[in-house]
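First, the structure itself, so that you have it in front of you.
Removed from the display is one protein chain of the complex; every other protein chain stays in position.
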């Protein structure tokens, strides 16, 4: 596919600066774009990447209008309201997605007689749908997916290959479950009796609300009594662990390898960066943010940003980290100071001014 | 289902305080219970949750008898020896589990002719059982499970969907393997030769002893020479990583996202909290505990509790963490002190008492 810059600018309702006749064959990142590619910059901090940029054209958000005075800009700039959004629009033109196949319910899927499956839903070969399952309309259930007895699944849900839903898990509408995720495995609960761990039955479930996306390999354990809940619109990256009886609020975002022990609760709009760990029964307040690798043992107040192990308010932890970097120097200063104080005391004693301490 | 408090008290051999006629429809956690639910409290530290409790009845362990004098207790209390145990008993009444299906060996499973499968074992559609496999009696092998050549599996073993056993893995009796777990993948072993990593063949196996439970997505690599071993009764949570040639003792408990490098050995009754990491060839002594996110590079003595990176005895690390929190203040004090010592020295020099240092 080939377009002129002029044609692409029309597409995104942008204003051209420079050469409107540049021929564009593809859309790439700033680092990878060549003379016939279009790229984009949406944030001021990404401007420095322009220095090595070889793109033929660039989409720039209007607020960065000053860009056109730089020497290192591509031959053509298209100014738009939102460069990322415009870029996605153009990228879709160059990379047309495959249409969603309409395969219906494969004869090579195993479907229990009591399962109910909505219209226009695809169930691929090798998927397994157990007794008393309800699946809504326009869903995609990929090969190797296991849906245990009693699960309830909304409309327009996508479950990628080899994901597993234990019995009685419920998914809302427009939920996306990526490959290999496991929802509803038993929580990690034992009674220690006579030198052995005895399993506590995990009789709760998992409830995933509307518009949630769950990453590949993520595990969400079923509750012991009530449900483990992931609130509406929340997004979990790959390899996240959610322990039993956690109740995650709406519109949370957890990056990869975050781990929550049992019975953690969160308000809405909570964010956790990669590899954060949270102890059991902790509450993360609405809108708080935990930065990468934070280790949390106590409730976090709403709206605050925490980091470190144990987690502290960000500014506090940054001051501590700076001091840690100076610890060897501080230790030396402390030793020198102790020696100097000894010397001064000795002088005072020598002159009869001070009694020996 | 509906019961009176009186009827439930009989069931668990408890003593009623309050209204024995309260009607109970369900069993829930303290936080979620309503006026027709029964709940429980087994630990003193959970008593404060009673304040918001709306339950119609509550099971309480006898040692917390003082509860009945609080103002915030539900209309009915049933005192029992062990409130958690009694609650589980009642919870089972309200949530009858599905009976285990007797499907036998599905025609839609792939079973090698040389495989031997015990009586009353279910092998679901889509499971794969390779050559020379032995599976005991009364096992459940769910869809998508792969059991490689030469595996030996005991009686009453459950392997949940899409778990994978590489060749020659052995499982004892009553083992539970959760969905997506992988046992026996090659250990991470290479020789660095002429600028390339060359694979060292991993010719060992994995041995899982009786009564072990392995969490969803957990990976246990096969040994290079001998077996990687998980000792009797040990419990591993989801997303745990056990490197090649580790030998885990009996009755260990590892929480989610714990990672052990190669050749780690542990005594019996070792506990690791979430996201702990242990370097290769380390020994964790019998009955020791590693707290969340600990990073261990040296052997840990038996019975001790360690935490931090690098891991230190708990009390020591707690002292250090308190000091870390005061580091900015310490740094300021140190600077003030240095200035004051300078001032005092100058005074002494000015009065001819001290020679310049």
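A and B label the chains in the order they appear, each numbered from 1.
Following the convention adopted for this analysis, a residue touches a chain if its C-beta (ideal position, glycine included) is under 8 Å from a C-beta of that chain, and two chains touch if they have at least 3 such contacts.
These figures come from a predicted structure and were not determined experimentally.
Only one of A:61, A:239 or A:289 touches the chain withheld from this view, namely A:239. Within the complete assembly, residues 27-29, 32, 84-85, 88, 91-92, 95, 97-98, 108, 124-126, 142-144, 160-162, 176, 178-180, 211, 213, 215-217, 233, 235, 237-239, 251, 253, 255-257, 274-275, 292-293, 309, 321, 324-325, 327-328, 330-331, 334, 337-338, 341, 344-345, 348, 353-354, 357 of chain A touch the chain that is not shown.
Seen across the whole complex, the unshown chain contacts chain B at 110, 126, 128, 144, 146, 149-150, 162, 164, 166-167, 180, 182, 185-186, 188, 190-191, 195-197, 199-201, 203, 217, 219, 221, 225-226, 239, 241, 243, 245, 257, 259, 261, 275, 277, 279, 295, 297, 309-310, 312, 316, 319-320, 323-324, 326-327, 330, 333-334, 337, 340-341, 343-344, 347-348, 351, 353.
Assume only the chains that are shown with their structure count from here on.
In whole angstrom, the spacing between the mean C-alpha positions of chain A and chain B is 24.
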